[in-house]
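In this view, the complex is presented without one of its protein chains, the others remaining in place.
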Amino acid sequence: MSIDDISIKVTDLHSIGSIDALLNEIATRLQRFITQGETSMIDLKSLPFAPAEYEGLRTALGRGEASARLETIGDSELYETHYPGVWWVTHYNVEGDVIADLIEIAAVPAILHSQPEDVRDGLERLQQQLSQKE
Amino acid sequence: MSTSLQRGIDTLIGQIDAPTASFFTSCVHCGLCADACLFYTETNDPKYTPIHKLEPMRRLWQQEYTFWGKLMKKVGLSKPVTDAELAEWEPLVYDSCTLCGRCSLVCPVGNDIVYMVRKMREGMVASGHAPEGLKDSTQRAIELGSPMGLNLNTLKAQIKHAEKDTGLTVPLDVEGADYMMVLSSAEIADYPEIIGAVSRIFKQANVSWTLASDGFEGTNSGIQIGSSDLAAEILGRIVHAAERLKVKYVISPECGHAFTALRWEGPNLIGRPFPFQVIHIIELLDELRSSGRLKTEGVDETRMTFHDPCQMVRRGGVIEQPRNLLHMVAPNFVEMPDAGVQNWCCGGGGGVSANHRAEPVRIKVFSRKKAQLDAVNVQTIVTSCSNCRTMLLDGLENNHMDIEVIGLTELVAEHLADNAEGKAS
Amino acid sequence: MTEHETLEQRLHEQGISRRSFLKFCAAMATMMALPPGSASAIAATLAKVKRPSVIWLSFQECTGCTESLTRSHSPTLESMIFDMVSLDYHHTLQAASGFAAEQAREDAMKEFHGQYLLLVDGSIPLKDGGIYSTIAGRTNLNMLLEAAQGAAAIVAVGSCAAFGGLPNAQPNPTGAVAVSDIIKDKPIINISGCPPIPAVITGVLAHYLTFGALPALDDQGRPKAFYGETIHDRCYRRPFYDQGKFAKTFDDEGARNGWCLYELGCKGPTTHNACATTKWNGGTSFPIESGHGCIGCSEPKFWDAGSFYAPLPAPTADVSSVAQAAAVVGAAAAVIVGAIDRGKKTAAQQSRKKLTVDDLKGN
Partner (left out) sequence: MEQELLLWVRGTGLQIASAVFLIGMVYRMLHILLLGRKHSLAQPRGSEWSGALRTLWKRTFVSTKLSARGNFTVITGFIFHIGFFVTFLFLSQHIDLIRAVLGLHWPAMPRGVIDMAAVLAIGAMVALLVHRFVDPVKRLLSDYQDYLTWALSFLPLLTGFMLLREIGFEYITLLTLHIASVELLLLVAPFTKLAHMFSTFISRWYNGAVNGFKGINI
């Protein structure tokens, strides 16, 4: 017997209805972003999703033009959905487990911005390198 | 020893039985019985709600036969039944209840309320709270032999009249006859035609019958006032006469409470089964009809209706028989609304007619009968209870309604086939 | 003894970038069920906190809580969290043993008196002088009382420490009680569960570090952020409950369709925990997602609440036998009182004088 022999059916997603609710929420936030420039995040792990719904949400939001990848402690995957301004941000740990899964409404996800502290550190390193060459 | 509160309470304690306990346990105070009682529907006074008429008895049941009631009584938290309360309840128990039993039909939990009112009256009379009119008529029934004060001489005079009218001999004290006829006081006093009518019918049908000189009065005031002891004494005369004459049947007259007293309460009152059977005159006539022994000729084209006496129909089960007889002679017979087991009382049953104090309310609630009659527009009302007949006449007069009231037995007798003697085929 | 410098210094020394730290804080926000936008605020605070000393005492327990914390969490995150604290005593995890271990505990207690965080897992037996569980020859009760004295706050990890747990279940042979039954004068935070969700343990630590105070607690002393809602409230199968669609057995059509497990004994409606959203095993799933009802392990007395497979409406005690006995008692009472009342009735009937017409006149 393999895992495929266990008959698991995909539940009718409309009978649960959380996807529609979430899409409505995203639309509302997107509207606020346009009019007031307000960025925001939705923590997907805090929402009670059925396994199939999660995939349903991925399909509903689709994939857009931009994507990025961070190599921090563990990877992070960022991509803009089919709806510009709606980003799907997933943080992994070094073992590849998801540690945070977010929908971010913004022009660019905040985590993508270079951090002033890191920039300062980088400058320091660059100057150090230059001074060594001298 | 005379009547007293304690005597009444002791009587009631003895009266409460399994059905009574069950009924009081079940009542949810829904008030539907009010809708079934003409004293409520015609006055809209909530005190006439049937179950309310039993309130003192209910409390007594609670205090004597229930766990909490006994406990409350022990710690002195219950409200005892007082003389003043019973006095207050007297008009409710006697003046505004005809024991018609309509309330017992409507109760959704199935309470037989009139069964309990009958018991309540046992306690009321033992405690001295019975209406003067009923006391007087009961006293006359015991002392003179008839609530209306009639005696054997009166009967003999009426027999003489009947014999003269019909040319038949009215049998008196014939030992070994099959049937012993009993009459009601009202029949002897006001509707003596009945004697001639039954004589002719029995002659045609070849029924062996007799009257008894020591047991001719069927009206039982003891039942109405609610005393089994007195009822048994009154009834005892009929039983004694029937046993003396060795009859097979005793015929109940056209009188509702006489029928109940004889047919259903009788053996229980005297404490042993009867050695004879009891049959209502209308039941007997219908039996004669169905066996072909009663034949009529000609019909009465008058538009008529039939008033069902409560004790005959709802409490007695004589429902189809009067209709069978009417259909023989009355082609224009129509039913009143609510006819049959749901019929409304004339307003004077259960001793109300003998209770002068009750007269104003009795006359008021006749409006229910009037409404029933207005709905059918008849010239004649037929009935089979002489008390109903008197009440109907009284009510019609008070309401200036021009409708004739006749007894069913007389109506049948008027249309007997071969009126002339000896023509029997 | 470890030096207690700030987290920022330590991270910087390890060459961890600010962006990595921000990402960590985003994960922390998620874990603590805080708004995801609060990551930068958390970062700002966390960077400046000093690592507090932590003493972890294990009493009458199964080590499941420690296992839960160390096994199922991502190593990186765990190490970061343990970077935030100085775990000075944990007799399962520490390298030292015997007298050296006890010495470390005593040193920490002395040095950080009034400042250290005391974590406790396991219940404390009180019966027979508490002899049923001892460490280094000392009863748990004795050790707890001593360690609690200098603690800034106590974290009761797991249902045993929080509510008494399994040792406390009927008939409780060791007289086991919860930390809060003994310690009344210190702030206690209960992280119940058997075991508790590891992210909840670290989340509470992070909260304590970030905000320097205990998080808001419910009336059971549990952090509201994780225990504020029931499993039922956050369960993805909840719509089936509302529609009245229930699996009747573990292998019927309803079970395959993923219907509500209420009738199979799920205690989700009366259980407060974050399983339905935080999930287990690195966010893989939680019991209901695997097809098994919630057993209510984060609630007091859950071992005594009847079978795990009996539905919530089912009685937790034998009602049938009581009912049968009651019916017999009722019948017996009715026969006895009935006989008395019948006697009263008969007496009333027999003593009654016959009513005569003279009685009517006499009144």
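Just so it is clear, A, B and C label the chains in written order, and each chain counts residues from 1 on its own.
FYI, contacts are C-beta pairs under 8 Å (C-beta built on N, C-alpha and C of every residue); 3 or more make two chains touch, one makes a residue touch a chain.
As the structure is a computational prediction, the values presented were derived from the model and not from experiment.
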Based on the whole assembly, the unshown chain contacts which displayed chains? B, C
Given B:135, B:257, B:289 or B:315, the residue that touches the chain left out of view is B:315
Candidate in contact with the missing chain, chosen from B:9, B:34 or B:117: B:34
Looking at C:61, C:102 or C:299, which residue reaches the missing chain? C:299
Residues on chain B facing the left-out chain by the touch rule are 16-19, 21-23, 25-32, 34-36, 40-41, 44, 46-47, 49, 51-52, 65-68, 102, 104-112, 115, 263-268, 271-274, 277-278, 314-317, 319, 338, 341-342
Touching the absent chain: which residues on chain C qualify? 219-220, 230, 232-233, 242-244, 246, 262-263, 269-270, 299-302, 304-306, 310-320, 322-323, 325-327, 329-331, 333-335, 337-339, 341-342, 345
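Note that only the chains that are shown with their structure count from here on.
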By Cα-centroid distance to the whole-protein Cα centroid, the innermost chain is C
Which chain's C-alpha centroid is most distant from that of chain B? A
Report, in whole Å, the distance between the mean C-alpha point of chain A and the mean C-alpha point of chain B. 93
Please tell me the distance, in whole Å, between the geometric centres of chain B and chain C computed from their C-alpha atoms. 77
Where chain A and chain C are represented by their mean Cα positions, the distance between them in whole Å: 33
Give the residues of chain C that touch two or more other chains, as numbers and ranges in rising order. none
Show the residues in chain B shared as contacts by 2 or more other chains, in ascending order. none
Listed in rising order, the residues of chain C that touch chain B in the complex are 337, 341, 344-346, 348-349, 351-363
Spell out the part of chain C that touches chain A in their complex, as residue ranges. 16-20, 22-24, 26-27, 29-30, 33, 35-37, 40, 74-77, 80, 234-240, 243, 256-258, 276-279, 282-283, 285, 289
Chain B to chain C touching residues, read off their complex: 1-3, 7, 10-11, 13-14, 16-17, 64-65, 67, 125-126, 128, 130, 135, 138-139, 142-143, 225, 227, 229-230
